[in-house]
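Note that one protein chain is taken out, while the other chains of the complex remain in position.
Right after this comes subunit A.
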Amino acid sequence: MDGNTVRASSRLLKSTNKTALHLERRGKMTVMVCAFLIISAALSITIFLTVKGLDAFLENGVSIVDFLSSTNWNPTDHKSPTYGALSFIFGSFLVTILAACLAAPLGIGCAIFMTEIAPSWGKKVLQPVIELLVGVPSVVYGFIGLSVLVPFLRSVVGGQGFSVLAGTLVLAVMILPTVASIAADGLNSLPGGLREGSFALGATRWQTIWRVVLPAAMPTLLTAIVLGMARAFGEALAVQMVIGNVRTLPEALTDPAATLTTIITLNMGHTTFGSTENNVLWSLALILLAMSFFFILFIRYLSSRRKFS
């Protein structure tokens, strides 16, 4: 009896077993080192980008107002170089938003089809196919856009074919699988009792989808759209291949344009590190970083609002 009490109380104290303690400490160390490495990588990228991105304004005296509000981009002019990036900022937002407007209804519609209308077939065939499409490299989408879509647009709507429209369509097709598969996951993870409850009240399938399923899944659906937009906003290659890359503001969907990413990839090769020209490219990159932070914060906010029983 006495022996038992001693054992019980000693069990409640911290283990004094040497090897167990040692292992415990080693595990903790390994995990902490990994975490530290990742955090410091993310931090140093952020700091580096911020410093480099501000160099153009602080060191080279580029006006931040001009940079954000002028459409005059001519950093290679020797007499009076100009650094107005508005066209590209506008171009990035334009193709991203237009692509999201196309991909969101299509992707969510596709997700509804997979989960609500034809769940067995959808789960077995459609969902794996769509997840496969998520992994297709963007250069493939760009290449198809370049060799099929651009000539098609040229012959149907006129112009050169290289245009905001081409960029939008390529991006929309590219982010469609992302939107569809995340949305489908969201719909699948709703509690089954929700649909049953609606059917049992005499609702039809469409009423159930519109009034119960979609509202309940709304935060996840928005997350799907925002993740798609984040991918579209950061995409360089596929867009660059079809958008035409001009420095002016597009006036119509059929006009060519440029985006932040396409300007960076096109110009980083032939500017010298440390020059004003090179530094403004870093400023463009800083905008991209700020936007991706914004997208991440927005997704966090949405998922914290996710609420269903």
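Following the convention adopted for this analysis, contacts are C-beta pairs under 8 Å (C-beta built on N, C-alpha and C of every residue); 3 or more make two chains touch, one makes a residue touch a chain; residues count from 1.
Assume contacts and distances are computed from a predicted model.
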Under which of the names "Tryptophan synthase alpha chain", "Phosphate ABC transporter ATP-binding protein", "Signal recognition particle receptor subunit beta, a GTPase" or "Fe-S cluster assembly protein SufD" is the non-displayed chain listed in UniProt?
"Phosphate ABC transporter ATP-binding protein"
Residue of A:Phe113, A:Phe152, A:Phe199 or A:Phe298 in touch with the missing chain, whole complex considered:
A:Phe199
Return the single residue from A:Pro105, A:Pro151 or A:Pro191 that touches the missing chain.
A:Pro191
Considering the whole complex, not just the chains shown, which residues of subunit A touch the missing one?
120, 191, 193-194, 196-204, 207, 211-212, 215-216, 307-309
